[in-house]
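The structure appears below as structure tokens.
For this depiction, one protein chain was excluded, whereas all remaining protein chains were kept in their positions.
Labels run A, B, C, D and E following the written order; every chain starts at residue 1.
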């Protein structure tokens, strides 16, 4: 597999009490490394793809541990820079059943937030790259992160690289004086594959489509009209019953055709974080190796599978996910 | 919020293997502090109320750790005394699904069991008190605990303080030669709010009402006739499917009117202990701040929420519980 | 209870990350001792029966720990020998919901695999023995294990001891040049009670019966015709919904009569391993103390109960299982 | 080795934060089973001796876990009875360097404290017994424990069994109205081997000997004159530098001869608890198998070795201790 | 004890692998709350003094956990404010022997760094205050922290409150454009007791005194001449042999008199962090209750004791420390 997928974004440390405890009642916590774009690289690397992640991490033993984690997964980290700001992190209290999970962030003055455009040699980094994946988190963190990303997108776009985006508009970011919608529309304009649904389109275009099938189709059409670079819209529909029970379904609008998958239900959620990134990684894997319908099925199964894996990154293999695509729901031990 | 809620009762240490292990297969155990009345103070303190708990704990580092825990929750501990007996404790093996949880007690010669009436300056302790909460566990532990409680109830009653009681008749207590029913009837006679249902009324009055709606109404009427101090009866109906799945519903009989709540189902129980205390605390919070129907709804949601929180005490905030009252079943992460 | 049950087979160490983690994302692992035949002895010993297990363990502190574990359960270990080969072990990654559990073995050159027939003084070991339990794993491990087992079976058979077998054909064993089916048929020929169903019969007899009730009856009849020593066939029907949800049902064919139990569903599986061994132990207990229908009910409840207990061995007592037989599904705490 | 050593005394659960934490700063604790007499049986059983321990444990899953622990070490538990009182336990905060360890007890109304003389069939229990070991803790716990012990000692004495005693006078016991010194003198009168030194003799005889060599010799002579059943006095001299550094030396007075060992220093104490019991067990092992000087050397090395083993019981083998006797101070890994 | 000690400064979360592991080789970490000034309040509160700590913590569950911790120790937290910035934190890798411990900070844009002078009602906060303790960390964090502190010091100075300072000049702070030395000299000008030695004086006054006794006396004299508000200089001399072995000694210069303590050596360091704060707290306790020499002895023993206690805060009691002052070096267990 000679494809080379590049992701760009913040690497975050997650700090979390185990066994559904609150922080107040804990003395020990588990930690994991994640970050929405790195999660995509991690999953694709586990699928056997060549991946590289570009970021800036803290110049201390925390940043070193983050890099070591990425290397353990086979992600190429040779373009990652360091500065004297701390690594971004977040605290997670894992809910259960009727109690929702809660997150407290510590990222806004971290190392990635202080990345500078000239730190990345985009030309060299994109040399053997076929896919470039970015999310709307990055431009929301800081102006210099936005500018660094934009530079990369412009290079990639000019080279005809496939650009996938998870727009992920978050209202609690975007504190540097620019309007999130304007910037997202600008950056999506360099992208070809939109991984998002009605909610995301409504947030970005400030429209009001319904979330049903027709609403999705109309929203997709409108998005493609407003931002003509987009060729495919892939949506992960999450049905959140409670913190322990979730269902996911994939749907897509491509070449004036509507695709969808079966719904997969997860009644014993181990970890919600990174399930959207698992979808994105599954989708990219599917698009590289098969057709759109396969990609959608594989993405939805990858997303479902991630609910059963602790941590931010999806550690499931292609074989693991194919079994779920093929209807093996885990009832037998694999010896 | 200037209300002051006083609770009185034993502080217990819970010792428990994690992850559904049995004690025999463990080398490490988790511990928590609880005790039914202290749990009520703990939850109300977390709701932002002023609370104080009165008890007697061991004069050693175990008692000190118990006091430190209560202080961490903001409970006023200035009336807690100490003696040379050990802190009461219990071991809990947490079941799962068809395997029930099991408890082994070590409390009958503990520090609280040896409390003496003159240790508590009830007059001073009740100075700014609006609510006094007690349970039927306390008079069942020892005669001196019973006498200490009775003294407090008499003081509180004479001052017109709201007195709530969870009668909690337990047949494995009451070893000091008095009949539990007689003493409970006596002490309930100083109380205004009865937090208990058909089973508790049948046990105390030695009646035989059915547990359906009509049975509950008739039992409540009979209770109010026999013990006229009782003005309101609030009942938590538990539907115990198995050790991992439970459902709760609240109902009440007040001023010849029947109230009830919707049923809330919990399919991934984290911790059963203290759910009744969470109900009582939610009820007191609701009664202080709102009307009876709100109090019942809030109490039932608090009870349901506690099933998802490890330990004896309910650490959920008012906002957490209001979300559940309002039908948010935890499906989304709170960032 | 003066019955004496002898089991013979490999003692395995299980090494497993906790909380559904993968090995790659762990630094610590839990370990347990098991092995399908020892699990049966362990459960029967916990039921209060006299049991002895015969095996060969490593002559190092790992083997010592295994022996210490068996002694902690009351199993007589006085016939266990040691050699300089390492104790067999396996790694288990515990799945969840749609993610299956995975096992990696390290047993084929272990101490038990190198057991020699003359190490066991079968005559003395079988002196007070009423039941001898073996499984098809043992002859699959090595030729000398097969020969040692065969010797024991011949002795036991000649003494009229009840011989129960769980045929457990595993295709990834049987590497020493003999055909598994041939040897299993030979050894089952010394056995009176067959604990297995349609799948096992089809594997051994190379038949193709369906798994429904009629298929089971026909398969049992055929088995009894081909191997006339078999008097009773007991089958555990597992319905594996996913890694967290399982259902079990028992059925039997005895004296031309079909027996079955109700289905018990487990929606919060704690541990799948050893549930078949729990069934076998429950069955033997029931057969020793009651009739066939009781034995089947008890076996099925024991199997269900084991799904809620961590580790390879069933630590539930007779009382625990009788409660489940009697329909108590664990909804109340046992104080 | 056909000797049979009987010990009699309380089985205690130890509950302890790990890593030198205080209870107040812990959420998890480790637990161990111990008790000074059972520790002696445990160590002797690990040495390969036949041992039995007689006690009374709680009739719940805590008592069951204690019994399972003793069985795991090979101790015969068939004379242990149960009652409805909780198992005695203690909390331990492990100090370090200048910070001493601290203990809080919860034992005075436990199951052993409520043992009744007629529970033990001393005649049968002592049938194959050569050594009976008791300590001064037992008669200090309760009058019925004292009476039960006395009955056993009288039987043993009449049968000419070797009776070893660690007098262990503890002023915080002896709450039932008898003077400790009187009772200890009475019970030591049934004993032949005294395992204690100047401090113990001074406490029991209310004398004032100095702790140097001459003081030890004079104290021993006086003891033997006052209590003529005593034939040998063995003393463990502990030099407690701080909580992490300790030194031990053995000395003895036998047949008007003074014996002593070299001093062994331990600078990295893992666990202080049970080091005296390790000395006693080493001594009994040595006396059974060799001469007095060997016994003293072996006892002192066993005591030193126990400082490096977590928990109450000495898990070192005879070979482990012989290496230390022979001057191997642990500098090489054993492969 | 009616004294009221106020401390002001950042509350920090410490995140640390256990057992000397590096972060890279860990999956779990322990956490503690600390911060140099809060540590002083914590220790004094444990000594039984009335303390209050003023700070600003994050408005999320991390800040709530920090407040809960301070409450658990009895510190008055009613003047603590919150903002939307994250709580400051640091990562600690605990060294051993020749490997030094390492710290990575994440504090410079945290909640305390963003405290505003008008958040603190100094007038009310200082109402019953006798001692005000501050360190040089606070003005180094941010300009607004400096200004808030200065306001408090001016109020306190005008009320004649005892003001103690640990100057703690750290070159990696002071990033907001002011020279640390200038500001420290200004703020020390409001202080009466200087807790620091030759190194601190040299750093602040940019002098070059030697660290021997004479150098200390000359440095102290010079400091008192340059900053006449200072009446007493207390110095903790640390002899850092390696990460596991440390020695401490106290010395002072007061009223033209030189005082010193014996040296205490710690060869099994459990935790280095907060030992200076333990010294400061011990000193303030001693000054409130006794004379200068006692205060110095108590401070030095408190400092030594803290090396044996995990976490940032000294949890030793007055009695614990007095034992060390009196030469009890921890060799006996306290029962």
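Everything that follows uses one rule, which is that a residue touches a chain if its C-beta (ideal position, glycine included) is under 8 Å from a C-beta of that chain, and two chains touch if they have at least 3 such contacts.
What you see is a predicted model, and the numbers here were worked out from it, not measured in a lab.
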Among the displayed chains, the hidden one touches A, B, C, D, E
Filtering D:108, D:205 or D:309 for touch with the omitted chain leaves D:309
Touching the hidden chain, out of E:24, E:81, E:229 or E:265, is E:24
By the document's definition of touch, the residue of C:10, C:30 or C:271 touching the omitted chain is C:30
Residues on chain E facing the left-out chain by the touch rule are 19-22, 24-25, 95-103, 105, 170, 172, 239-246, 267-268, 272-273
Touching the unshown chain, chain A contributes residues 68-69, 71-74
Contact residues on chain D toward the hidden chain run 18-19, 72, 264, 266-270, 304-305, 307-311, 315-316, 320, 323-324, 328-335
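Here is the rule we go by: only the chains that are shown with their structure count from here on.
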Common contacts of chain A and chain B, by label, are C, D, E
Joint neighbours (chain B and chain C) are A, D, E
Greatest Cα-centre separation from chain C belongs to chain E
Max Cα-centre separation from chain D goes to chain A
Taking shared numbers over all numbers used, above half giving same and below half different, the chain B and chain D interface sides are same
Chain-centre distance (mean CA atoms) for chain C and chain D, in whole Å, is 42
Whole-angstrom distance, CA centroid of chain C to CA centroid of chain E, is 62
Residues of chain E that touch two or more other chains sit at 18, 26-28, 68, 72
Among line, ring, star, complete and other, the chain touch graph is complete
